[in-house]
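Heads up, one of the protein chains got dropped from this complex, but the rest are sitting where they should.
Our next item is chain A:
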Amino acid sequence: MREKLKAARSKAEITLLQEDPSPRPRRLKSIRERKTEGRLDKESDNKFGKMREDESHLPSKIKFRDSVKKLKQKSTFQNDFPSAEEAYNFFTFNFDPEPESIKAGSRKRNKLNEEQETEEDCVETHEDEQEEDETDEDVCLVKGDDLFIIGQAAEDFLVMKPADCESYSEQLKKEKEFLFTPSMRAVPTSEKMPGNMQPRYLEDEGLYTGERPFVSQSNQNILENRILRQEQGKEWFGDDGKILALPNPIKQSSTRPPVFSLEEGIAPELETVYRKAIKMTAANQYLVGPGDFQGPFQLDIDISGLIFSHHPCFSREHVLAAKLAQLYDQYLARKQKNLTKLLTDKLHALRNAVQYSIDSGGDGVPRPVAQQSIPEYKIEIRQTRRLRDAEQEKDRMLLKTIIKVWKQIKSLRDFQKFTNTPMKLYLRKEEVDQKLDEKTYEAEIQAEITELLEECMEEYEKKMEEYKTELQEWKSWKKIQKSKKKKKKKGTHEEEESVEDCDLGEERVKPIPPKMVSSLEIEQQVREKAENCRRKPGVPALIPELVLSGSITPTELCPRAEVLRREDVKKRSAFIKVLFNSKEVSRTVTRPISSDFRVHFGQIFNLQIFNWPESLKLQIYETMGMSSTTLLAEVFIPVPETTILTGSAPMEEIEFSSNQRVTLDHEGVGSGASFSFEADGSNKMTLMTSGKVSNSVSWAVGEKGIPLIPPVSQQNTGIPSALKNIDAIASIGTSGLTDMKKLAKWAAEAKLDPNDPNNAALMQLVMVATSGEAHIPDFFRLEQLQQEFNFVSDEEFNRSKRFRLLQLRSGEVAEFRNYKQVPLHEREISEKIFQDYEKRLKERDVIDSKNYLDAHRAVVANYLQKVRESVINRFLIAKRHFLLSDLVNEEEIPSLGILGLGLFKLAEPKRPLKPRRKERKKVTAQNLSDGDIKLLVNVVRAYDIPVRKPVLSKLHQPSKSSRSFNEMFAASPSAQSPTDSPDWAFNQVLVRPFVEVSFQRTVCRTTTAEGPNPNWNEELELPFRAPNGDYSPHSLQSVKDEVFINVFDEVLHDAVEDDLERGSGIRTRVERHWLGCVKMPFTTIYFQARIDGTFKVDIPPVLLGYSKEKNLGIERGYDSVRNLSEGSYITLFITIEPQLIPGESVREKMNEMLKKFDTQEDEKLLQAAEKYEAECTSKFPSRQCLTTVIDLNGKTVFITRYIKPLNPPQELLDAVPNSSQTAAELVARYVALIPFLPDSVSFAGICDLWSTSDQFLYLLAGDEEEHAVLLCNYFLGMGKKAWLIIGNAIPEGSTAYVLTLEQSQYVIWNPSTGCFYGQYDTFCPLQNVYCLISCDNIWFNMQEYDSPVRINFDISKPKLWKSFFSRSLPYPGLCSVQPEELVYRHSDKAAAVELQGRIEKILKDKIMEWRPRHLTRWNRYCTSTLRNFLPLLEQNQGKDVEDDHQAELQKQLGEYRVSGFPIHMPFSEVRPLIEAVHSTGVHTIDVFNVEFALAVYIHAYPQNVLSVWIYVASLVRNR
């Protein structure tokens, strides 16, 4: 504590002393003057003094300490400024000079120095409390103290002085000395160049200079200016007057190709890459599979010690001693073998044998065998003798060297005057009997002489013979030679030849006759040799004996070099690492190397092994002192054979040597360094570190005496010879050993003896393998311990229904997504749960032609299902991707406009005359449950409902003229003037319609109104149930239910059969006749929040018994308002209560994600598109701007690429060769006949995938966009001016329509129905127009209104239509994604007929099925009549045939009341057809004598587009 205090104080002083003498303008200096430098000391001292007075008072002490602390802090950190209280004191205190108090102060100071120490001790004792009680109160008290102190001592250290102030200009001047501001102006080249040099531009001279890295010019100038200020600054500039710079290292193109991620959300670098599994090398082979673990296998490695035969620390004596020891070991080994004796004995035996056979031969009895063997014996004797001689010589030499080395040691010891090794050699003399010895010696020599003589004789004879033959040859040659010479003399011309002959002939020398070897000579030789290699007779035999009993000179007596050496040795120690399969498994303790260079370990390591023992290695390490560890050598130990078990294993010594190179500065000879024993340094020798490790390796024996040997330990390389002939590795290879089957096969083929203990392990293994209990898995397991942690096995896991259920649920499989309460027990889960799911899985790949009746459509449906699944999977990923707005509700920052509006609102009248509609509160779909949501349908009114026709009305033929567009759109009621006389219309109720709304099997109906233009104005409320009770936006988006709004006519029939009863009461039967319907998908309502409009009622082209009454007087008022159009209309208002927030964010996110996918578009184009979109949406946020779409492959494609003139089917064009308008209608109808598949349902409102027209025609399914694109392309192909409209329509919502320009009039086509509307048609379903797209441009609607009625379609006006490609961004000529030409398959009439029959049968069956309690009679006659109508209907596209039918039927079925209608549908599958028939409710009629008629007609268009007509009718016999 005290030290700290002192330190702080001294620090404070230093800082005060070091205060910058240069004036600082803003400093308040009045208090801290130079003279008060010591003030702090004094001040604190004073405080100590003050505190002393109330020493007994504990809290004050604490305060005091705090004040000290504060002061310390102040003194160290705040010494520039006065603290608040100081400042206060300074300004408020009255500084009266009082000399007395100064004195008192100084006195106190003196006292204090003595007492300070005791003070501080006190402080220490209260340390703990001080830390805790540091509260504000105390601080206040401290302030009081300070005041008090200063009041007492202020005079001591306060001196008045005016504040130092420096003028600004002076300051600037000073600053100028230090500061330099580099100018940003360019430096003239002359300054940068050394004097009088012209800049030289290398580039101009044609040399390569490279591109300089970009640095902004101003920065460059600054740098140049800065450099120039330095000395030698010019060195930085090159010849051209620019700063030297290397060329720009940044490459323009990236070296690495860009990596595109397949999966979103994963950075490409982190993506997993599939690699084919590679079989591991033998290093990782497991003995057994983890499953069938047979118990641990154990290797015992006993490392007993280490002996160095050479070590860098060996002294010369050690070297010799080691040599001696080696020699002695050799000697002992030889002695043990005693080869000499063995050979001598053998020689004797052979000689005896020869002697014996000669002797027995001498008996006269011929012994041919013995005779024959004599020469063999002799040869043997000769060899044995030679060997014996060699051995003897070696023995002798060894002895000699031993003695020589010993002598060297002795001389060395004498020389160096100390002994290092305990070695001593004794030579024991073995006295021999001289006479006997001499005798045997002589006998030996004699025997040898005789033998040699014999040998020589034999040789001589052999040579003689050779000589003779050679002589003979020579003689004959000589003769020839002579004759040749004669010839030569005959003619010179032959000379050359003969010379050649001479040359060719061998230069024959006359053979020399062999000399006879004299016996003396031989004797001489023998004796000489005996002298050399044999002990002289009588000389005692010398037996060397090496003992370690010698004494070593104590270190004190040794010279310095030797002492150093010994110390060095002491420092050294060694240890051994055991490496199993080149992995370190254990290591011995580090033991010091003893003075005789032996290290004793005596450690046994038990290795439990799991891997094949492949290599066993010991690494010998030497450590020097504390630090360095060096690897001396590695020793490989053979893996023991299976027979070697612990206890029986012999200790083995394995030699090692190191190539280490060490030179030492003491007596040690070093290693790898040459040294010499001689004084003159000659006879140099170099020794390397080497030694022996004694160890033993064996297989452990288990508790019950079972050897812990792995089953196939034949693996090891040291295969016992016994197994060599049946070597498994040789026959099936090493890898085969791990393959049990191969091994077993081999074992069977090799016919191993099962009883052979050598094969026991193998046989056991083979048995296990073949019995199938164990197998080695043929796979590579990444996490081999995984199995340990599995709490059940995989099979069990798969078998468990519960786990499966849980797994499927967490995988969000549609069927199980919201499954609640998975039962705890297996038995409680019924198999049925999975049935649907499994069925679906099965059906995915199996094409079910029953449902589709058409193989092609089945294939397509499958394909679409797959696309859908992949999209949904992407969507699920996207769903996991949260945005902040998903989690946190945060208010937008109010913009100025909103704020202003808010202010404006304040001034608004409280009760406005024209109240605004208040927005309903939106509800997030989080805590909703069944019954909370209701669908409200307000049926307002309907127009032009078909009216009943009097049964016997007269025939009338409407004027059927092909009307032109102009006619149609012209509001000309006169064109279709009523042909009927209106009289009956007034007399009779025309129709009593009511509306029935059905949704999710709930049905609601309105009251019955009257007349063809009824007004209901009724609100119907239908409950809504989300699938699986899941009210999340995602789930709501995928609701597939539709709202059916059916219009019926209520017909009252007099049910009284009997005329007699007529008077007493009225009994009527109510019948209802279906007139038409409007379908509205729930998703449309969900996304649109409310649907308000007038919709065309889908009325069949022919309604038997009804007719469309037009232009009747009743509705005259409306005529002027609306254009005349065909069909009936109904005004509806549909909404959901409460209002749900559509999950748009998910859709946007998905689109964002999809945009990140691949694209082949130019980056610049995409950027421009983004910019364009942003611009457009900023102006009109509600209008959708579409520039890029996603194709079926998930690639982003610029939208104009989809628009391209394409050829419609030639058949359609041929049908109406001259009228382009009819052709257009026909084409539109053809397009409409392609089945409709809304993306919003199939892809859960996530994204729009656009398929090209050929894909669309192949798939035969698509949504509005595809229809529109195809239709637009056809129109273009037909030479019309056509555009794609992106807009909003009822009921589809956001959709695509087609706009054509026909004779200066714009026509809007609905591609999914084939209908067309004039621009000013109020019943046009298209409500808003957002943008127009052609094949080369996009125009965004910039007009105030977007309703087609109110806008101008003239795209040439840039103020009204903002075009994407303009003068600033010209159209780059994007190639189309559409094919060059569409190829159509011809319509298959036969297939259509077949399909027609099948559908008819199915439908008839269905109708009978729906009437289970009634007899269903089919009127064949009517059916055939209807069947005849249908092709006609197709031909006329369902127009203007109604009356023909009526008449025809009337004619044929006069006695029946017929009600029925044809249904027309595009064909996709059977189910919708059945639904359509069912929804009309024809079957519900329950008159007892009702008959039915049903006919189906299918017209095939090219490319298998089928138009289906179903005519259903019910017939009741009139009476």
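Rule of thumb we're sticking to: a residue touches a chain if its C-beta (ideal position, glycine included) is under 8 Å from a C-beta of that chain, and two chains touch if they have at least 3 such contacts; residues count from 1.
What we mean here is this: contacts and distances are computed from a predicted model.
The chain that is not shown carries the UniProt protein name "B9 domain-containing protein 1", picked from "Oncostatin-M-specific receptor subunit beta", "Calcineurin-like EF hand protein 2", "Vacuolar protein sorting-associated protein 35" or "B9 domain-containing protein 1".
Between the chain not shown and the residues A:E891, A:D1214 or A:E1344, the one that touches is A:E891.
In the complete complex, the hidden chain is touched by one of A:W477, A:F636 or A:F882, namely A:F882. Taking the complete complex into account, A:Q821 is the one of A:Q232, A:Q821, A:N1218 or A:S1304 that touches the chain left out. Within chain A, the residues in touch with the undisplayed chain are 806, 809, 818-825, 828, 880, 882-884, 886-891, 893-894, 924, 926.
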